[in-house]
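Attaching a single structure in structure tokens format; questions to follow.
Note that one protein chain of the assembly has been removed; the remaining protein chains are unaltered in position.
And now, subunit A:
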Amino acid sequence: MRAPVCVTVLVWLLSDARQFTEEEMSAVRQRIKSMFYHAYNSYLDNAFPYDELRPLTCDGQDTWGSFSLTLIDALDTLLVLGNQTEFQRVASLLQDTVDFDIDVNASVFETNIRVVGGLLSAHLLSGRAGMQLEPGWPCSGPLLRMADDAARKLLPAFQTPTGMPYGTVNLLKGVSPTETPVTCTAGVGTFILEFATLSRLTGDPTFENAARQALRALWKTRSDIGLVGNHIDILSKKWVAQDAGIGAGVDSYFEYLVKGAILLQDEELLNMFLEYDRAIQNYTRFDDWYLWVQMHKGTVSMPVFQSLEAFWPGLQSLLGNLDSAVRTFQNYYSVWRQFGGLPEFYSIPQGYTVDKREGYPLRPELIESAMYLFRATGDHTYLQLGLDALESIEKITRTPCGYASVKDLRDHQLDNRMESFFLAETIKYLYLLFDPAHFLHGGAAEGDGSWEEGGEDRQCVLGAGGFIFNTEAHPLDPAALYCCSRHAQDRQELRDILLSLPKEKKKTRSKPAAKHTEDPPHGPSVSIALKPGEKKTPPLLSCPVQPFSARLSILGQVFTDNT
């Protein structure tokens, strides 16, 4: 909304360390910036144009393809940190150097979230970065064309009988005939944000249709108790790995159902998620941990917490399910405090890492959840986690060139890798956590910079209503989607309504409601008073009521779920 409550809440000066003052937060932001530039400059100096920096040997390597992945991924982080000039330089550099007509086998999923997502958000932010804009921006532009180009290379993977995509595609030749048909669940259901954005911006519905087809196909394969496994054969629709949970292999599928529903105001996606959520809460949740269960029987198969699962509290907060989110977050936070990072697998009964899964590749998920929960609650516990993360990463993983993944959290041995999501996500969320007035949070101070204009005849209002982050933390602006897809049409309708208003009052009132079928059923004259005995069901895409105890759940205090 407008300037959020937290902005002004933060100005208190308190003796207790639990409360951060504006000065402290600004100091932390500076530290995060210098962390970013240490890693970013090391990449440019030692690794560019490879995909990733290797921080122990100070050189680069290609990992997910060969398209300077770290640079594409980090591009919008530059703008988040306020560096417009470098953003402009890199954006033009990428336009000149990156080529997707290469004979490389690339992961469809990773290419989508990192490359397509990165380019889309860079495109949407290029107005704020002060770049030269094409007249039709945000509905056209060089970065959008690049994103379109990259996404088009992925489309052959969707050409399957079921509509679910292969996991890997050759960017030049399409799907290899020997390609395995086994794909992870997230690899099937993590396209709707980028693909719908592409479709709505360019007007070409192919992408959104492909993503929706895959989602619907996947929805039909869920088990009788409403769960999905984590690997599926996309040709036979058989579940190859039947562990159901919210972590690796599944995580971003659920994330995209929720975020897709919000971005596109799509109740179909939200209904899918809510149904999954019921099953997840029913079968996998124990003491606010989420375990892995057999997808058909619901029996516990792995009592572990995975680092990737830490996105879940943030996702819950997007739906207003704060009390449950807070409790789960506290569980995960306790694991962080035990090791100074989240191990890939953490055995809940043993309270320790799992063999061969002790690493922490600088993942962002817990920080991401902290950011959402701080936005929703204003509780400084989440800032404290941010500070914990900052200190740990600096103390444990900093090397002379960049930041190294932790190979083993038990002794903090380092690995020779710095994944591109460290710059794209970890640092971005950390920075946004400590900058509650940031424009990505949906408008800073009212007035300058809280929105911008765009579209045909500069008629659209952009960036005024908050952003949706894809699973690689690339922000997408819902207003831009609206601007390029429905804005002109709606304006025309509105004009018709206004012009015909005096003549046929009755008709006009029902007209817009009939056209916008996906609208929540609100009329301008809905009465707020309830008749006795009437029960009002809230519209699906609205926020639920918080329990009374929510006002007391601060400072680590949690309350039992009464539902």
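Some notes on this structure:
In the analysis below, contacts are C-beta pairs under 8 Å (C-beta built on N, C-alpha and C of every residue); 3 or more make two chains touch, one makes a residue touch a chain; residues count from 1.
Basically, contacts and distances are computed from a predicted model.
Missing from the rendering is one chain, named in UniProt as "Thioredoxin domain-containing protein" (options: "Thioredoxin domain-containing protein", "Proteasome subunit beta", "Metaxin-1" or "Sister chromatid cohesion protein DCC1"). Listed residues A:173, A:278 or A:337: the one in touch with the omitted chain is A:337. Within the full complex, the residue among A:89, A:173, A:278 or A:410 touching the omitted chain is A:410. Remark: the omitted chain is touched by one listed residue; of A:87, A:254, A:312 or A:372 this is A:372.
Not every partner is drawn; the one left out touches subunit A at residues 1-2, 4-5, 8-9, 11-19, 54, 56-59, 61, 262, 265, 317-320, 322, 327, 330-331, 333-334, 337-338, 340, 351-352, 372, 375-377, 379-381, 384, 387-388, 390-392, 395-396, 399-400, 404, 407, 410-416, 441-442, 451, 461, 464-466, 478-479, 481-482, 486, 490, 516, 519-520, 522-524, 526, 528-530, 536, 539, 542-546, 548-552, 554-560.
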